[in-house]
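Presenting chain A:
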Amino acid sequence: ATDGPAGKLVLYTSQLEADAKQTVDAFKAKNPGVEVEWVRSGTTELMNKLRAEIAAGSPQADLLLIADAVTMESLKAEKRLLAYKDAPVQGYRPGTHDPDGTWFATKLITTGIAYNTAAPMKPSSWLDLLKPEAKGTTVMPSPLYSGAAAIHMAAVKEQPDLGMAFYEKLQANGTTAAKGNGGILKSVASGEKLYGVIVDYLPIREQAKGAPVAFVFPKEGVSAVTEPVAILNTSKNPDAAKAFIAFLLSKEGQELASRQGFLPALPGVAPPAGFPDTSFISLMPYDPAKALKDDEANKKDFADLFGG
Partner candidate 1 sequence: MSLATLNDRRPFRAAGRFSVSGAPLLFALAGLIVLLPILRLVWEVAGPMAGGDLTALTRVLTSKMTWRATGNSVAIAAGATVVAAALGVPFALLCGLTDLRGKTALAFCLILPLMIPAQIVALSWIHLAGSGSPLLKPLGLAPAPGTPNPVYSSAGMILVMGIEHAPLVFLALRAALRAVPRDLVEAAQAAGARRGRVLRTIVLPLSLPGLAAGLALSFVAALGNFGVPALLGIPAGIPVLPTLIYRRLAGFGPSVLPEVAVLAVLIGAIACVGIAAQMALQARVDARVIGGSAPAAVLRLGRARRPLEILCWTVVALILAAPLAALASTSLIRVYGLPLGPETATLAHYATVLGLDQVGRAFTNSFVLSGVAALLLVLLAIPLAHAMAGPGKGGRLVRAVGVLIELPHAVPGVVLAIGCILVFLKPLPLLGVSLYGTLGIILAAYLARFLSLALRPAQAACAALDPAMEEAARACGAGPLRRLRTIVAPLVAPAAAAGGVLVFLTAFNELTVSILLWSQGRETLGVVVYALEEGGSPTLAAALSVVTIAVVVTVLLAVGWLGRRLPAGIIPWRG
Partner candidate 2 sequence: MTTQTPALLIDDASRHYAGTPAPAVDGVTIDVAAGEFLALLGPSGCGKSTLLRMVAGFERLDGGRITVGGRTLSGPATHVPPEERRIGLVFQSYALWPHMTVAGNVAYPLETARVPRAEREQRVRAALDTVGLSGFDARHPAELSGGQRQRVALARCLVMSPELVLLDEPLANLDVHLRAAMEEEFADFHTKTGATMVYVTHDQAEAMALATRIAVLDHGRLAQVAAPRTLYREPATRMVAGFVGQGAVVDGVVTGPAADGRVRVRLFGAEALVRCRTGQPEGQALVCLRPEDLEPAPDGPIAATVVRAAYKGGFVLVEAEPQAAPGVRLLLRVSGDAQVAPGEALRLAVRDGWVVPEGPSQERLTPARE
């Protein structure tokens, strides 16, 4: 890449600090001409920042690498995303990127069940959370605050044998909601709650370090956020931005994600230690565009059931 893209690239990412640094460093190794400036924060904070910047008339980011596709859909609907028609999406499963080429999944962060190893019951199905053993001891992230939880809810509602009734039964069984996944992990690890609906990598990492938690992929399947990446149409350096996306979607980029402890989105790339092979994991299907449309209603339903 002697005469590859050059210039400054501003990346807003919700990746963890260390992961974001690795990713950027790896990209820069391949594209020495590009200088990447990145801002790391939670998806909500990043979106607040971006919203305010848009309202002030000057969005700063070129690239957005955030937790979920629903948010991307909303930006797409507002016509704020640039279409990258010839992105290298060969080999990717359909549904993990926008057919119009505005956003692309970079990994799979699934939502399953974590439990405290001291718990009397080892769950294997979502329905196990409705058992008496789980009464009052389950915690899940609130879709009102967490993007992953919102997608999980959208996916669960599409499942015929779960649906909204599942949430109602969870409520009846004393399940509570928390703001984010970090809090769920702490609740379960500390034994304050025994079961938690949570993204995969947190408990799997902690379990490896010896924490009294374990993670299961329930047999009905898991929902997944795909940590999609997209280019804002106000980007001042679309060439470099496209190069960044190309890097993330490349085999090399996917192997990096796996090394960081995430399930790669590209089938065929080896999963990280502690994860089952991708083929053993079934994903509950959902439609991001529909999720966006139903978002308000879902949140209202959730708030009606769980408050907060």
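Selection rule, in plain terms: all candidates are chains of the complex that A comes from, given by their letters.
Note that a contact is a pair of C-beta atoms (placed from the backbone, for glycine too) under 8 Å apart; a residue touches a chain by one contact, two chains touch by 3 or more; residues count from 1.
These numbers were taken from a predicted model, which means no experiment stands behind them.
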{"item": "Touching partner of chain A in this complex, picked from 1 or 2", "value": "1"}
{"item": "Touching residues (chain side chain A, partner candidate 1) in the complex", "value": "16-17, 37-42, 44-45, 47-49, 51-58, 60, 70-71, 74, 78, 116, 118-119, 136-137, 139, 142, 144-145, 147, 174, 176-183, 185-194, 202, 205-206, 209-213, 292, 295-296, 299, 303, 306-308"}
